[in-house]
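Following this message is one structure expressed as structure tokens.
A single protein chain has been removed from this complex, and every other one stays in its place.
What follows is chain A.
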Amino acid sequence: MIAIIDYGMGNLRSVHKAFEAVGADACVTRDPAAIASAHSVVLPGVGAFKDCMANLDQLGLIDPVRKSIQSGKPFLGICLGLQLLFEQSVEFGTVPGLGVLPGKVIRFDFDDASDLKVPHMGWNTLNLKKSSPLFDPAEPHPYFYFVHSYYVMPDNADTVVTTTQYGREFVSGIEYQNIHAFQFHPEKSQKAGLKLLEKFAQLN
């Protein structure tokens, strides 16, 4: 069973439906026992970093999430679910995150002359930086759907699995031990996204 963590935010239904579409057994839950016994865990998320951390805290989910990551079972973070893994975000002042990975989350900052819009919204390509069980090396630049104004700056460059170009090259994917976390939305990325989720569901 894949446990999709329900902390009162995010597009849980989309993530759930996408796993169902690839034949994976997934459930949406906020029950720490269900998270602990799940085969793998998904932390989705859209919205504001601060509200997400507050909701996780209020629902008593911070420890269960940290423990599930430490247990070594496959973990998938999507969008805010990637950002929340880091030590802090500068969204609305400095807000501490889960601190599972060293690094921070900062905002796209373009000068007035730039035509680049924020949020970074739409389909953009990935640059595959290392081999990964979730990506096909024959397709090193697949398109995925993004919608975000902030991006992660990991301290450890070895954890970077994909980058994406938007005004600058930013980190769009992290893989470290059992952690797989992406800035883009596989559940909204049609065939490419479903394929990634299917591969994640097969991880041990």
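Basically, a contact is a pair of C-beta atoms (placed from the backbone, for glycine too) under 8 Å apart; a residue touches a chain by one contact, two chains touch by 3 or more; residues count from 1.
Note that contacts and distances are computed from a predicted model.
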- Item | Choices "Imidazole glycerol phosphate synthase subunit HisF", "Sarcosine oxidase subunit beta", "Aldehyde dehydrogenase" or "Putative ABC transport system permease protein" - which one is the UniProt name of the chain not shown | "Imidazole glycerol phosphate synthase subunit HisF"
- Query: In the full complex, which of A:Asn11, A:Ser40, A:Gln83 or A:Asn178 touches the chain missing from this view?
  - Reply: A:Asn11
- Message: To test your reading of the contact rule: which positions on chain A touch the chain that is missing from view?
- Response: 11, 13-14, 17-18, 21, 46-48, 110, 115, 117-125, 143, 145-149, 165-166, 185, 187-190, 193-194
